[in-house]
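Here is the structure we will look at, set down as structure tokens.
Yeah, one chain of the complex is gone here, protein chain that is, but the others are all in their spots.
Think of it as A and B in the order they're written, each chain with its own count starting at 1.
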Amino acid sequence: MTARQPSTPATDAALAVEVRNASLIYNPQEAPVHALSDIDLAIRPGEFVSLIGPSGCGKTTLLRVIADLEHITSGSVLVNGVSPHDARLARAYGYVFQAPALFPWRTVLGNVRLPLQIQGRSADESHRIAMEQLARVGLTGFEGKYPWQLSGGMQQRVSIARALSFEPRILMMDEPFGALDEITRDRLNEQLQQLWQRERRTVVFVTHSIAEAVYLSSRIVVMSPRPGRIVRVIDSPLPDARTLDMRDSPEFVAVAHAVREALADGHHD
Amino acid sequence: MSTAGPAASPRSEPRRQRSFLLIVGPLVLGALFLMAPMANGQQPVGTTFWVATLALAALAVAGIRRMAGFEGRPLYATLTAALFGVWVVYFWQLLTVALAVPQVLLPAPWLIVLSLVENLSRLGNDFTQTVVKAVIIGWVLGSGLGFLVAVAIDRMPFLQRGLLPIASLTSTIPLVGVAPIAVMWFGFDWPSKAAVVVLMTFFPMLVSTLAGLQASNRLERELMHSYAASYGRTLWSLRLPAALPFMIGALKVNATLALIGAIVAEFFGSPTSGLGFRISTEATKMNMTLVWAAVVVAAVTGSVAYALLVALERRVAFWHPSVRGKK
Partner (left out) sequence: MATTTSLPAPPLGQRLVQQGLPVLVVLGAIVLLWYGLTVWLNAAGAIERVLPSDSPWTWQDLVAATMDMQRPVMPAPHQVATDLYTSLTGNPLDSPRNLLFHVAVTAQSTLVGFVMGTVLGLVLSVCIVHSRTLDRALLPWIVASQSVPVLAIAPIVLVILGSMGLAGVAPKAVIAMYLCFFPVTVAMVQGLRSPQVIETEMMHTYAASRWQALWMLRLPAALPFLFPALRVGIAAGLVGAMVAELPTGAQAGLGARLLTGSYYGQTVQIWSALVMSALLGLVLTAIMAGIETLALRHRRQA
């Protein structure tokens, strides 16, 4: 289903994600739904890219296409220079879902070790790495707990620790903080920002919160529905190191305003 | 829901003393009454007897109601049920002895206990024949086969769509009816009863395992997909653990089915031992105390088996909301 077009090696090999002219049409015979329509997007390594837009704009679909959870009907998608399928088999990315998706019969530690065990790491190694990851998201001391004993925010942190455990170069997150209250959300946004600061992984982040997108990203991709397409790509002029009170600064407000305008444009099309 | 009067917490001292009196007092009175000449069957019963019995019954009910009103610890609820049970057995004993009810109709509990003790070795043999051999072997084989077939057809949706409706329908038909055929094929001894049990336990386990294997959420399966985990890996790490609560539920149902199946299969004919055999033959001989004793053995077996499986469930499926006590 993925139509591969020959790519120029020199420049593309450096791109983390390259989407060219990709379309996804559901139910083409009877009532076609253009979930994605002629999407062009290039993401360089180390970027934090947010996909933002109203429901049905295709942001989640695009993320799932990159993650090999869905397939396009035309165009091409390359992740680290190979097809999404190969990238998935090569364990090139970690995926964080909207819900924590933790296994209730495993402890917190057991859950973080899951991908490591699947990849065949030794018990000692997976234990050590999992403990490090939990420390990174600030959950040391909770290894022995079960998921239902933790709050929603803590469960999502475990989910992030799990996604990072095998050190993927790319992190894909689908509205990971959507189900949390604002205060927890702010704290997790801050932690994610600091994590990105330290490690500079490529992050593709789906959200429908303008503030979140502007706070976290180096680039914001605004999408709109029917058909799902990119309206505008906004490069953020904000410095890389960010704090929560930056959200009141005029630069921040300006970027948010630009995003809001783009969303409105997409809406009126 | 009605409450048994004002909030009955046994915290205030005089109220606590009165509750204790109301609950324990009648029990003591009842025990004494049993030994009274007018109640132990030596004389025909008169109005005094009935007046005393009704008064005792009223006190018993009051005591149970008081106990039912206690809040605070789950122990109180269990004790209420236990108290009720004690009173039922008590009045059973009192009335059968005092009214000289013929044993054929309803033997007194005490006589049943005596019969149990007298026939301990015989009932022990029956137990071995029925439970240890037919029930346990049949239950393990039937549930095991159901599980294996479910896993085998996990990747064959066509077979699942064909087998599942048929398997669900078997719960509506009287499968014990195959007992005579099993006797014809496997003889009179325990293997024919085990065969009936295998047939009865196979289908519930098959249906439940299949349902359990579908139980893992889409999100978790996509997670495993994103890890490029193989089919076997996904089965072992995700789908089988997620299916455990369903499988244990089926094991619990199967335990009861197995016991019923083995006993009823013995009603259709069994050589010389077995709980079902004991019940049906001693009933034809009108030896009711022994029949009741055998029934008690069967009942206790069923309850103990169920309790063991619940304990297993708590250990293995501790994480499932239904086991944790949530809706």
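We adopt the following convention: contacts are C-beta pairs under 8 Å (C-beta built on N, C-alpha and C of every residue); 3 or more make two chains touch, one makes a residue touch a chain.
This is a predicted model, so every value here is computed, not measured.
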Among B:P44, B:G177 or B:P321, residue touching the chain not depicted: B:G177
Omitted-chain contact residue, chosen from A:G75, A:G228 or A:G266: A:G228
Sole contact to the chain not displayed, among B:A36, B:V117, B:V132 or B:M286: B:M286
Of A:G58, A:P115 or A:G266, the residue in touch with the unshown chain: A:G58
Contact set of chain B toward the excluded chain (per top definition): 1-4, 64-65, 67-69, 76-78, 80-81, 83-85, 102, 104-106, 158-163, 165-166, 169, 171-174, 176-181, 183-185, 252, 255-256, 259-260, 263-264, 267-269, 275-276, 279-280, 283-284, 286, 288, 291-292, 294-295, 298-299, 302-303, 305-306
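Note that in this section only the chains that are shown with their structure count from here on.
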CA centroid of chain A to CA centroid of chain B, Å: 52
In the complex, chain B residues that touch chain A: 217, 219-220, 222-229, 233, 237-238, 241, 244, 317-321, 324
Chain A residues within the chain B interface of the complex: 67-69, 88-89, 91, 93-95, 97, 99, 101, 103-105, 114-115, 117-119, 146, 148
